[in-house]
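Complex shown without one protein chain; remaining protein chains in place.
To keep things simple, chains are lettered A, B and C as they appear, and every chain counts its residues starting from 1.
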Amino acid sequence: MPPTVQALPPLLVAVPLVVAAVLAASGRVLPRLVIDAASMLSCLLVLGSSVVLLAATGSRRVVSWLGGYSPVDGSSVGVVFVVDRIGAGLATLIAALVAAALTYTWRYFDEVESYFHVLVLLFLAGMVGFALTGDLFNAFVFFELMGAVAYALTGYKIEEAKPLQGALNFAVINSLGAYCSLLGIGLIYGRTGELGFAQIQRALIGQSTDWLVLVGIALVFTGFLVKGAAVPLHFWLADAHAVAPSPVCVLFSGVMVELGLYGVARTWSAAFWPVLPAERLRPVLMAAGVVTAVVGAAMCLAQSHLKRLLAFSTVGHVGMFLIALGALEPAAIGGLSIYVVGHAAVKGALFLCSGVVLNARGSVDEAELHGQCRNLPVTRICFLLGGLALAALPPFGTWLGKTLAEDGLSHGGFDWAEYLLIGVSAITGGAVLRAGARIFLGAGTPPDTEGDTRGSEEQPETTYHLGKIPVTMLVPVVALLAGGLTLGLVPGLPTLAHDAASQLLDHTGYAAAALDGVSAVPSPAPTESWTLSGLLLGVLSVLLALVVAATGLYLHRFRRLFSQVPPVVTLPFRALRTAHSGHLGDYVVWLLIGMTLLTIGLAIT
Amino acid sequence: MTTLPYLVAGWLFLVGCYGLVTSHNLVHTVACLTVAQSATYVLLLAVGFRAGATAPVFADVPVGTRVVDPVVQALSLTDIVVAATVTAVLLALTIQIYKRHGTVNPDELRTLQD
Amino acid sequence: MNRRARLVLFAVVAPVFAVLFFLAVRGLPSFGSEFHPYADRAVAVATGQRATANVVSSVNFDQRAVDTLGEEFILFGSVVGTIVLLRPAPEERDAGLRPAGGVLPTTRLAGYLLLPVSVLVGLYVIAHGQLSPGGGFQGGVVLATGWHLLYVAGRYTALRRAAPPTVLEIAESIGAAAYTAIGLAGLVMGGAFLTNFLPTGSFNDLLSGGTVPLLNGAVGVAVAAAIVLLLSGFLEQAVVLRRTEEPLAGSSIGTEEPLAGSSIGTEEPLAGSSTTVDDAEQR
Partner (left out) sequence: MMLLIALALGLVAVTGTMVALTQQPARQAVTLSVFGLTLAILFMTVQAPDVALSQLAIGTAVVPLMIMLTIQKVGGSR
C-alpha cells in the first residue's frame, strides 16, 4: 500500500477545517456562489478520499499515527486514527449527506455571509473525526466539536421561539451527557492509565469486572447514548429535529444519532470487551432497543408536526438499530450497517421534502396542510415513496438492511426481534404515509390535535414563499432516494457489510493493527444474501404500514368503536406524551435515571 | 483522603445536576452546568496526582524528578476551553430565548410540549 | 412532570448515582498513587527527544496535538455559533452608545496603564508555553481580558474602534487555519499530520520544542481573538442593541445594583444612565 493512503485519514478532518477557517475569514467579501462552491468542493474532496479509504480497507486497516508517534514495542504517546471498513463507510455516508445538505442549501438561506457553511463544514470534520479516531479522549473532543456546532445550527433561526428552546434543550442535555462520558474516561484512565482504545483493551485483559469499570463504561456509554437517542436519553432529539433547519436535520437524523451508537459499538469492541463480555452487554442493548423502538413508534403516531413525526420515527429506528447491534454478531451488524445507510438516505429525503413543503406553504402541520400540496408533484412522489421505503419496501436499502439484520437476529435465537422490527417499521412508515396522504393527496380529514407542538407557526427558511421550487432543492431529494434504492440492488453488498461487521467485532485484530502494525484483514467469505421470505416480510411490513396509514386517516369513521377504549390502553399513551414535556429539568432527571439503569443493567446481567 | 478527591468530583456533578433540576432561571442553569463540568477536571486531576511529586515542568527541577501526570492536565486544559465555549453558546441561546419568549424561567417555556 | 414529581424522582435517583459512583471510585488507585504508565512515557518523550521542558505543553501541542486541533475548532465553531445566535434580529437596531460619563479619570488612567502591561504579560505567557506553565490558551485569555480594560477605561466605542469585529474574525480564522497549516506542513515535511518536524533546539531554551512554540502562537492568536469576540458579542447585547419600541434612554438593568458590584469592580460606564425600566416588566 502506498504511504499516501495513510495520510488520508487526518486529511479528511483537516481539509474541511481549513476551508471553514478560510471561508470564515473571507465570507464578508466573497460572493455567495464562491462560498457555496468552495464548501461543496471540500465536501466532495472528503467524499472522494473516503471512497478511496473504503476501497483500501478491503485488504487492511489503514492506521495513521498523528504526530508520527508510531508505537515502539506496542506503546505510543500519540493519538491514532484506525480506519476499518465501518469507519470508512461512515465517513463516506457523512460526506455524502453533507453534500446533499449543501446542495439543498444552495438557495435555501438568504444570509449572505458564510456562517452556515462554516458551521456545516466544522460539523463534517467533527463527525468524520469521531468515526475514525482510535482514542477515547480524542473521541470526546470530536464529540464536543460535533455538539458545539450542532447547537448553533439548531438555533440558527433566531427569529423564532421554538428553535431556540430546542437548541437549548439539545445543548444542555448533550453537554451533560458528554461530561458523563468524560467522567467515565477519567475512571477508565484511573484503572488502565491509557487513553487509546487498543491500549485500554490490552490493559483491561485479565482485569476483573468490578464497579469501577462498570460505572466507567456506563458513564462513557451514557454520553454516546444521549447522542444516540436511546430512551430515556432521547428527549432532546424531537425538540432539536423539529426546529432545526431541514438540511441540518438530514445530518442529525441520518448520521449524527447513529454515530452515538457507533461510539458504543466501537469503544466496546476495541477497548472495553475484556471486562464486559458480550453476554453482559447484549441484554442491556436489546432491552434499551425494545423500549426505544416502542416509545419511538408510539410517539411517532401521535405527531402532526411533520418534522417532529420524522424525528420520532428516527427514535423508533434507533431502537431497531440498538436491537440489531445488541446481537453483537457479524450477520446482524452487517445488516444493520446497510440499514443505517438506507435509513439515512430515506430519512434525509423525507426531511428535505418537509423543508420544501415548509418553504412552499409556510407550514409543516399535517392538519393545516390537508390537501394543500397536491400541486407539488415531485415532492409528492418522493415523500410517499420515502414513506414506503421507511416501511422497508423492497428493494430499498432499508429493506435489504432490515431483512439481513432480521436473519442475523433469528439465527442468534432472537425470533421475537423479527416481529418487533416489522411492527416498528410498519408503524413509523405508516405514520409518514398517513401524513403524506393527507398533505399531498388530501386523503382523510384534518386530525384533531389540541395542545400539541404544532407545525403551523414555523417560519419558512427563505424570506419569501417559493413560487417555484428551485431545482437545487429537488435534486438532493431525488438523489437521496435513488441512492437508497440503488443500495438495495448493489450485488455483493451483503458480503461486504458482513465483512465490515466482522472487522468491527474483531477485538484483537484492531489492537494488533493499531499497536503492532499487523493491519492485514482476512479476505471476506461470501455470505448469503436476502431470501424469499425476507422479500415477503418486506412486502408484509409495507402492507401493514398502509393499514396503519389508513387507520390514521379514517379513524373517525370508527370512532364509536374506539369510544369504549379502556383507560388501561390510553393511560400509558397519555403518560408517555406528558413525559415529553420540553422541560430541561425533567430531561436532566431522565438522564440520571438512564445512566443509573444502564449501570445496574450492566451489573446484574 | 484516599478517595476524598474523587468523592468531591462526584458531589460536584450531583450538585450541578440538582441545580439544573431545580433551576428557575436559564442563567442559573448554565452556571450549574459549569459546576457539573468542573467535576470532570477535579476527577481527572485527582486521578493524575502523585503524592509528593512536583508539577510536570522541568524549568527549575532536574530531569528525572518525580512529577504528577501531565496527560490529565493536558486533558483538563482542553476541557476548560471547551467548557467556556459551550457556556458562551448556551448564554447566547439564553439571550435569544429571553427576546423571543420574554422569560428565562424554564417552567414558563412551553413551546415544545408534546 | 410538575416540580414536585421532578424533585421526588431526583431524590430517588441521585442517591443511587451517589452509591454507584462511590463504589466505583473505591476501585481507583488511592489518591496520589504511583501508577501512571502513559504519563511516564509522555514525560520521557517530552524531556528526551522533544526537548520541551513543560511536559503539559508537549502533550497538548505535540504528542496529542490533534486534541488541541479539535479544541481550537470547538472554540472557533462556538464563536461562529455565538455570532450567528447573537446577530441582531430584524426588529432590533443599534441604539447608539450611552453617553459617556461616570468613569473617573483615575480609573481611565489605570485602564490605559494596565493595558500594555497585560498585553506584555499575555505575550510572555504565550512565548514561554514550552518552558513554564502557560501557553497559547492562558496567554490568549490574558491578552483578551487586557483588551477589555479599554472598556473599563473608556467606552465601548474605544473597543470597537481599536478592533472591529471583522478584523477579529479574520485574526481568529487565521489562528485556527495556521494551526491546521502547521499540521499539514508536518505531513509534507515529516510524513505525519501534526508531526513535530522542526529542530527541537536545546532543552529549556526559548526556541526549544520544535513546532510547539509555533502552535502555541497560533492558539494564542485564535484564543485572544475568540475571547474578545465572545465578550464583545455579549457586551453588544447588554449595552448597544435595543428593541425598536424601547425608549432609547431605557436600560435593561432592573435594579439599582448593576454591574458595579461584581468583578469589573470600578465605576461602570453603564451605571451612569441606568434607570429602572425592566424589559421583563414591560411585557
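In this text, contacts are C-beta pairs under 8 Å (C-beta built on N, C-alpha and C of every residue); 3 or more make two chains touch, one makes a residue touch a chain.
Computed from a predicted structure; not experimentally measured.
*Asks:* Among the chains you can see, which ones touch the chain that has been omitted?
*Replies:* So, spelled out: the chain left out of view touches B, C.
*Asks:* For the chain left off this view, which of C:Leu69, C:Ile83 or C:Ile227 is in contact with it?
*Replies:* Of all options in C:Leu69, C:Ile83 or C:Ile227, contact with the hidden chain holds for C:Ile227.
*Asks:* Residue by residue, what part of chain C touches the chain that was omitted?
*Replies:* 32, 54, 56-57, 125, 133-135, 137-138, 141-142, 144-145, 148, 227, 230-231, 234-235, 237-238, 252-255, 257-259, 261-264, 270, 278-281
*Asks:* If the missing chain were put back, which residues of chain B would it touch?
*Replies:* Listed in rising order, the touching residues are 1, 4-5, 8, 11-12, 15-16, 18-19, 22-28, 30-32, 34-35, 38, 41-42, 45-46, 49, 51-57, 67-68, 73, 76-77, 80-81, 83-84, 87-88, 91, 94-95, 98, 103-105.
Here, only the chains that are shown with their structure count from here on.
*Asks:* By the document's touch definition, which label belongs to this structure's chain graph: line, ring, star, complete, or other?
*Replies:* Looks like everything touches everything, fully connected.
*Asks:* Any idea which two chains share the most contacting C-beta pairs?
*Replies:* A-C
*Asks:* Taking the mean of the CA coordinates per chain, how far is chain A from chain B in Å?
*Replies:* 28
*Asks:* If a residue has to touch 2 or more other chains to count, which residues of chain A qualify?
*Replies:* Touching at least two other chains: 137, 141, 144, 148, 151-152, 155, 158-159, 187, 189-190, 195, 578, 581, 583, 585, 589, 592.
*Asks:* At least two partner chains per residue is the criterion; list those residues in chain B.
*Replies:* Expected reply: 13, 17, 21-22, 47, 71-72, 75, 78, 82, 85-86, 89, 93, 96, 107.
*Asks:* If we count contacts the way the header does, which residues on chain C are in touch with chain B in the complex?
*Replies:* 3, 6-7, 10, 14, 17-18, 21-22, 25-26, 28, 30-34, 36, 38-39, 42-43, 46-47, 53-56, 58-60, 64, 67-68, 71, 74-75, 77-79, 81-82, 85-86, 89, 131-133, 137, 203-204, 223, 226, 230, 233-234, 237, 243, 279-280, 283
*Asks:* Once bound in the complex, which stretches of chain B touch chain A?
*Replies:* Residues of chain B touching chain A: 9, 13, 17, 20-23, 26, 29, 33, 36-37, 39-40, 43-44, 47, 71-72, 75, 78-79, 82, 85-86, 89-90, 93-94, 96-97, 100-101, 106-107, 109-114.
*Asks:* Once bound in the complex, which stretches of chain B touch chain C?
*Replies:* Result: residues 1-7, 10, 13-14, 17-18, 21-22, 46-52, 55-59, 63, 67-75, 77-78, 80-82, 85-86, 88-89, 91-93, 95-96, 98-99, 102-103, 107 of chain B touch chain C.
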